[in-house]
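Shown here: the complex without one of its protein chains, the others still in place.
Chain lettering (A and B) follows the sequence in which the chains are written, and residue indices restart at 1 in each chain.
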Amino acid sequence: MTIDAKGVYYRELNQEVRAAIAAGETDIVLDNVNGQRYIADGVRAKVNITVNGVPGNDLAAFMDGPTLTVNGNVQDGVANTMNDGKVVINGNAGDVLGYGMRGGKLYIKGDVGYRVGIHMKGYKQNIPVVIAGGTAGDFFGEYMAGGILMLLGLGREEGAPIAGDYIGTGMHGGVMYIRGEVDLSRCGAEVGTMEMTDEDDKVLDTYLGEFCSDTGCDMDEIMKVKFTKLYPKSSRPYGRLYAY
Amino acid sequence: MDHWWQKDMSGCGLSGLINTDGARVSGAVIRKSIALMHDRGNGQGGGLAAYGIYPDHKDYYAFHIMYTEEPGKPARDLELAQKETEAYLDKNLAVKLGEDIPVKITDKVRSHPILRRYFVKVRPDKLAAQGFGMSEDDFIVSTVMHINDKIDGAFVFSSGKNMGAFKGVGFPEDIADFYMLENYQGYIWTAHNRFPTNTQGWWGGAHPFTLLDWSIVHNGEISSYGINRRYLEMFGYKMALHTDTEVVTYIFDLLVRRHGLPVQAALQVAAAPFWKDVDRMPPEEKEACEALRMVYGSALLNGPFAILFGHTHGLIGINDRIKLRPFVAATKGKTVYMASEESAIREIEPDLEKVWAPRAGHPVMVELDKGVA
Partner (left out) sequence: MNIVNPPEFRVKVDQEKCRKCKRCLQSCSFGVYEFHDRVIPDNNKCVACNRCVQTCPEDAITINESPNVYKDHPNWNLQLRKNVWKQAETGGVLLTGMGNNLPYPIVFDGLVVDACQVTNPSIDPLREPMELRTFLGRKPDKVSVEYVNGKLRLKEKLPPQIRLETPIIFAPMSFGALSLNAHKALAMAAKDSGTVYGTGEGGLHADLLEYGPWTIVQCASGRFGVHSEYLNSGVAVEIKIGQGAKPGIGGHLPGEKIGQEISKTRMIPIGTDALSPAPHHDIYSIEDLRQLIYAIKEATNYKPVSVKIACVHNVAAIASGIVRAGADIVYLDGFKGGTGAAPTMIRDHVGIPIELALAAVDDQLRKEGIRNQASIVAAGGIRSSADVVKAIALGADACAIGTAALLALGCSLCQKCYTGNCAWGICTQKPELTRRLDPEWGAMRLKNLLRGWSHEIKEFLGALGVNSVESLRGSRERLRGVGLDAQTLEILGVKPAGR
């Protein structure tokens, strides 16, 4: 079913969405979305939601199951503490994406902003995955505790850096795959780099394959460049800091 | 030395547009944009600034003055304040016109301070009497500081030429309706939605904060306020409006107008590059950046911020160095938009050419085409 969101306040809109899900709808399209916040927050039902337009902040926060596709840019706070499900953004995204994400997938076709993937965590079989097709700002993967973070740098200007500074600062779990070379001086002190292994290649294959099919990016183009793997040098990076 | 003030912090949503070709649009446009971000504020403060709105008086400084109670101070006779202020203006300036600012009471904004505007010029005899090479702008600044500091209950909230600030207690869209901004035409508009926690009900605390033709709307909190304020007091600025954003306006007046720094350098003082980046610069640039920081360290703005500066010749937007507040810019034709949220821009222009998130600490500076102002 389709809901016209034009001029609808977020509270009404989200109520309509929840009512539709409760009534058994499995495929919901929201048209003319502009700035409505909290869409799909806390939703657990395994439904498909399509958003046409630019949704407001905290999209898919605490989401736990649905597949959400956005045709347009998104703002800040997407997939905040998301537990399960998939979010596909066919556009650019703002800051603080996937904060505290514990599971599920967040695929962004374009560029992402600052503080993406902060404190992503893994728990037992829950592994959150965030893939950004373009560039990122400072603090990419800050405080990472688990999960998989990928940055592809597609479509950027010649010579433009793929990410900002303080990459992985405070990293103590999880793994990052960055397409191309990574300047270690832009990474936190806790980060180490490694060559990709066969295991890593399999991981890339699995998730990038899905990413490309969801966003229309070109897998061959992506795989022409070697990836760098970033990992945390310690799970206790601040052991020597304190005087006991 | 007064250490006993209280200050409030500034939330929470802002939007701005500039038509570089000088095409004037009504306040209804920016109203629509800021209204979309209704939830960023709490209804306790809203305001807008506009440039190009007084073409008939464009060589006159347009003083917008509110006569109102001040938080934490005893009640005063506001008509007396008005009388005293007008006498002061008549004595020291050439007043072409003094009138009430037209307003419309609505169920959203039911009561308001006395709101007046005056179109004034500096009198050559009064300026000469100051002796030592004071400029007209200096004279106006000193007049504004005097009224704000010394006349109880009177607050100048706008003092530039061919521009004005309109602000009060209420959501910005309601404030825009209250001042009937749909009837004004301007080529630069900024708007702000506030979420104050300390000083509810204080009309003077809403944004924008202005001095001469600088107007500032700000999202964030200035954690360096304590020292920014004391630094500015050394140069005669009075923080009369109980809100941290006030210092931003005066820092720019000091650095750009009085010290002659290029605007871009002044922006670099406010959002200074980190030492780790300065250390990597080529020696001449490094020396200059170090010097700016050494001399103007007390003017560094710390804390999260996104700020829009309007001035006679353009609009500037800037973020703090680690991008702790949202900030989006966009273009369509001759218009440049800047706002806290992309959707606020799309609400008034769905079909944008370019949309981007400016880099932390790197300003977006847009100038009006030559000859516009």
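Assume contacts are C-beta pairs under 8 Å (C-beta built on N, C-alpha and C of every residue); 3 or more make two chains touch, one makes a residue touch a chain.
Please read all numbers here as calculations on a predicted model, not as lab measurements.
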item: Of A:Phe62, A:Tyr143, A:Tyr177 or A:Tyr207, the one touching the omitted chain in the full complex; value: A:Tyr143
item: Candidate in contact with the missing chain, chosen from B:Asn19, B:Gln44 or B:Gln268; value: B:Gln268
item: Which residue of B:Ala28, B:Ala288 or B:Val364 touches the chain not shown here; value: B:Ala288
item: Touching the absent chain when the full complex is considered, from B:Gln185, B:Ser298 or B:Thr312; value: B:Ser298
item: Option touching the unshown chain, where B:Lys73, B:Arg110 or B:Lys276 are the choices; value: B:Lys276
item: Sites on subunit B contacted by the missing partner chain, in the whole complex; value: 1, 3-4, 6-7, 9, 197, 220-221, 223-227, 229-231, 233-235, 255, 259-262, 264-265, 268, 272, 274-276, 282, 284-285, 287-298, 300-304, 321-322, 324
item: Where the missing chain touches subunit A, by residue; value: 139, 142-143, 166, 169-170, 188, 238, 241, 243
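In the analysis below, only the chains that are shown with their structure count from here on.
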item: Rounded Å distance, subunit A centre to subunit B centre (Cα mean); value: 37
item: Touching residues on subunit B, where the partner in the complex is subunit A; value: 36-37, 39, 322-323, 326, 328, 341-344, 346-347, 350, 355, 357, 359-360
item: For the subunit A and subunit B complex, residues of the former touching the latter; value: 10, 34-35, 37, 53-57, 73, 75-76, 92, 94-95, 111, 113-115, 137-139
